[in-house]
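A single protein chain has been removed from this complex, and every other one stays in its place.
For clarity, chains are labelled A and B in written order, and residue numbers in each chain start from 1.
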Amino acid sequence: MSLISKLKQSNYQIVMVTAVLVVILAFWKPHVLIEGVQRACLYAVIALPMALILGIVGIINLAHGAYMMLGAYFAYWLNVYTGMDPLLAILPALAAFFLIGIASYRAIIKHVLGTPELNQLLLTFGLAMVLEQLANLMWTSRPIKLPLQYVSSSATIGSFTFGTYEFVYVGAAILMLVGLQLFLKRTDLGQAAMAVGQNPRGARLVGIHVDRTYLLIFSLSIALIGALGAIFMTRHSIFPLVGGAFTMKSFCLIAMAGIGNLMGILWCSLILGLAENFVLSFRGYAGWADILFFALIVGVIIVRSRQRQVK
Amino acid sequence: MAILRTEKLARHFGGLVALSGVSMEFRENEILGIIGPNGAGKTTFINVIAGIYLPTEGKIFFEGRDVSEMPAHRKCRLGIGRTFQLVRPLPGLSLVENVMVGSLFGKGLAKKEARRKAEELCGFLGLADLSRDISRMTALEIKKMEIARALAAQPKLLFLDEVMAGLNSDETQEMINTVRKIHKQGIAIGIVEHIMRVIRELTDRCVVLDWGEVIAEGPYEKVSADPMVIKAYLGEEA
Partner (left out) sequence: MRNSRYLLYLILFLILLTLPLYTGVYFLNVMDIILIYMALALSWDMLLRSGQISFGMAGLFGVGGYAAALLHLHTGMNPIVSIALGGGVAGALAWIIGSAVLQLRGMYFAIVTLALAEIFRVIVRNLPDLTGGPEGTVLPSAIFAGDSTRTYFLVLSVAVASVLASEIFQRTRIHFALTSIRNDEIVAKSSGIDVFKYLVFIFVVTSAIQGVVGGAYAHIYGFVSPEGSFSVDFTLLPIAMALLGGMHSTWGPVVGAVVLGVVSEFLKLQIPYGHLMVYGLIIVVAILFFPQGIVGTLGQKMKKTGSQ
């Protein structure tokens, strides 16, 4: 009982902090509020699949951002060869990356599942490097951007203008969060996944096919992140190392929210997104925005380790 | 004079109360039995005293000094030693090197001294072929090695957590003699056991835990006849 109330309490604190931030910004810098929310949803939607793998399969995937990058290049390649709009490429990306996920799991990930965390970290790091260099090999490190018209759509309220295309991230985040909650709570596979995530041995004992569950969840996550890459491609220029920052920020968000806390990731993304855009709004200090996630994760670690003192 | 004293010691894990209000005393140079049914909190008790867990409530006094919040490594150096219920040998180190960990860091000896002390202790406990890898040792030998490792830090108070588990009758007798040998060196011993023969033969006094509380205390004869203890827990006769 008290575990649940503690969780609710920590979510409650996060929600309060974000609510206060939102209100302040709405009056002071509405620009920051809107762009911050958009950016936050981008972070959330990238972090959620990683949280799924970490919570259920129990492995930290340092190659997460690299898969997203490959999804982006996949959409680019489709566009170059078939003229397909990257947003439409979401569907083939989902399929292609589901298969890539299966292949990755069978060939590589499966073998380190029981092994020490060290091995998993090193393996996925190596994998990330391989994927990044693969992209480097095929497309060089020159940044690539597609000249799409609709991404520059904007709206004006009162005296300020903001981009409206980026709300696609907000839509994606809501969709993914709702979709994942429904999946985990209402479907057989989702329930099996939650059981496996909490207690793999127990799950096996009641007849759940643990390995197949891992396979499906991992592949689902890779499919989602590949499709996200396609969406990402529309708005940003891509290069082989583009995924790295997102891997780190995703982990930061998961650490802040706590493993298994999917809703919390959304709130923490809001904090990160708003904070980054806030810093970005000050001309002279814009470059420092990329340090924020680091300060956040170090802060989280310090706070967590204080709590854990009551070991 | 009490070498160790706890005052209303409590340890909670979220909703689970593992220890609640344990107040007891460890007299100088005694062999104290800590008994109770499975899940009574015996190992948790050792873990809290040894500093692996912080107490949720209550205090611990060692030689008169409040050590409630002291971290485990400092308690070891202060003179509180323990073995583990499920043995934990260190892979990658040989038998004698495992024991040396205790003398190097618990006692702070220089490497040569530490090795000499470790070899001495192995001899004291009847362990031979010291450069063996730990994967080539029997269960009894590993238990002895753990005791040697704990002794290498020169404890004043040593907790033995179910050290007789899984031993046959001869081995149990050998271990009983070993414990007596250790006690003769002036070390107070806290012994957690399920085997009543061992408790009866070795201990001066017992403390009985059930559901994290002390339900009885006194010499074995008195405690084993206590109806509350009998109700909570029927021990094995070995």
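Annotations for the structure displayed:
Everything that follows uses one rule, which is that contacts are C-beta pairs under 8 Å (C-beta built on N, C-alpha and C of every residue); 3 or more make two chains touch, one makes a residue touch a chain.
These figures come from a predicted structure and were not determined experimentally.
In the complete complex, the residue from A:Ser141, A:Gln181 or A:Gln198 that touches the missing chain is A:Ser141. Of the options A:Val20, A:Ala103, A:Ala155 or A:Val298, the residue whose C-beta touches the omitted chain is A:Val298. Only one of the listed residues, B:Arg82, B:Lys144 or B:His183, touches the absent chain: B:Arg82.
Of the candidate positions A:Val80, A:Leu122 or A:Ala155, contact with the unshown chain belongs to A:Leu122. Residues of chain A in contact with the chain left out of this view: 60, 62, 108, 111-112, 117-119, 121-123, 125-134, 136-138, 140-141, 241, 244-245, 248, 251, 255, 287-288, 290-291, 293-294, 297-298, 301-302, 304-305, 308. Residues touching the missing chain, restricted to chain B, are 50-52, 71-74, 76-77, 81-82, 84, 88, 90-93, 97, 100-102, 104-108, 111, 114, 149-150, 153 (touch as defined at the top).
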